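One structure follows; several queries about it will come next.
With one protein chain removed, the remaining protein chains of the complex are shown where they sit.
After this line comes subunit A, so read on.
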Amino acid sequence: MLDKMIFGRYVPLDSLVHRMDPRSKLLLVFFFVCIVFLANNLITYGILAVFTLALIALSKIPARFLFNGLKPILFLILFTLLLHILFTKEGDVIYDFGFIEIYEGGLRQGLYISFRFTLLILVTSLLTLTTSPISITDGLEQLLGPLKKWKMPVHELALMMSISLRFIPTLMEETEKIMKAQTARGVDFTSGPIKERVKSIVPLLVPLFVSSFKRAEELAIAMEARGYRGGEGRTKYRQLSWHAVDTLLLCTLAVLTILLLLFRSY
């Protein structure tokens, strides 16, 4: 139940977007997030929408998964929309309630910004929906590789991430086990006032922490015994391969940027 929360994000399908190199996907998302801010009129937002929809279509991800990604942020989107409608005073008044006036500029701004939000969420969730966490880690490690020159512990960070990913299900199992053990001793996790429930988490966390530290120590010894001595001189078993599609995609992004620059209003 619990591990669906984290791994449920990745939808293993076979599509062009799934097969793409995680590096190109990461770059795409990064640049997309930047150029979204170039759009400021109907045409430019239209172009971005077409691009996003095309990506979604290529990924074959069912719409329901994307909507699930939007759900937690829906409130924020509506809230910004409302704020803009109520407080941005630009352009003509289009409706007057007496105590409040709605301006044309406010409505437009509100709609644009919530649409921008939606696009950002859609594209970033598309990344996590089509790329397994471990590929994202690999991609990040490679992309950030040059930062090693400035003493950034890129390899260590990537290893930490991949070990955390590997241990999530193990720790979940352990949590469930401890929960059952404590329930058997009379701890009630599911009912009672909030204060009591928060308190009942303590006997869950303490044993979990203790055992995690023990695990970490044993894992460190096991890694050392298998010859781990840091990132230097290490080769990688999982290889990333950059295909023509990846280059093509980044080119499309460049074209997109040019179009946005051409059609945006100044």
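The rule we apply is simple: contacts are C-beta pairs under 8 Å (C-beta built on N, C-alpha and C of every residue); 3 or more make two chains touch, one makes a residue touch a chain; residues count from 1.
Just so it is clear, contacts and distances are computed from a predicted model.
Look at the chain that isn't drawn here: its UniProt entry, checked against "Imidazole glycerol phosphate synthase subunit HisF", "Energy-coupling factor ABC transporter ATP-binding protein", "Cell wall polymerase" or "Transport permease protein", names it "Energy-coupling factor ABC transporter ATP-binding protein". Check A:Pro72, A:Gly98, A:Gly186 or A:Gly233 against the missing chain and you find that the one touching it is A:Gly233. Checked against the hidden chain, the listed residues A:Asn68, A:Ser162 or A:Thr183 yield one contact partner: A:Ser162.
Touching the missing chain, out of A:Ala184, A:Ala225, A:Ala244 or A:Ile258, is residue A:Ala225. The omitted chain makes contact with subunit A at the following residues, 134, 162-163, 165-166, 169-170, 173, 214-215, 218-219, 221-229, 233-239.
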